[in-house]
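Only one protein chain is missing from this complex, and each of the others stays in its spot.
On to chain A.
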Amino acid sequence: MSSRRSRQSTSSSRITDDQIIELVSKLQQLLPEIRDRRSNKASANKVLQETCNYIRSLHREVDDLSERLSQLLSTIDADSPEAGIIRSLIM
């Protein structure tokens, strides 16, 4: 295990194809819209593209939700009903 780690840190270019295939397939499983294809450069491109789109959409969602919450939680102070919800969610 330690030898693999040192090999990785000295030359990240000498990655085995199997390692890449394994990680890329994990990525594919996470992405909402992608079909399993043979792992060549064309589909690697597609996976990367989908990954970037997905991350961007997640960023947008965090931003939209923050916006929505800032309107809903009109007062983030201890006595508001919203604070009660939050408290009950944490318990």
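One rule holds for everything that comes next: contacts are C-beta pairs under 8 Å (C-beta built on N, C-alpha and C of every residue); 3 or more make two chains touch, one makes a residue touch a chain; residues count from 1.
Here is the rule we go by: contacts and distances are computed from a predicted model.
Not counting the visible chains, the remaining one has a UniProt entry; which protein name from "IBH1-like N-terminal domain-containing protein", "Glutamyl-tRNA(Gln) amidotransferase subunit C, mitochondrial", "ER membrane protein complex subunit 2" or "AP-5 complex subunit sigma-1" does it give?
The correct option from "IBH1-like N-terminal domain-containing protein", "Glutamyl-tRNA(Gln) amidotransferase subunit C, mitochondrial", "ER membrane protein complex subunit 2" or "AP-5 complex subunit sigma-1" is "IBH1-like N-terminal domain-containing protein", the UniProt name of the unshown chain.
Contact with the hidden chain only, please: which chain A residues?
Touching the missing chain: residues 8, 11-13, 15, 19-20, 23-24, 26-27, 30, 41-42, 44-45, 48-49, 51-52, 54-56, 58-59, 61-63, 65-73, 76-77, 81-82, 85-86, 89-90.
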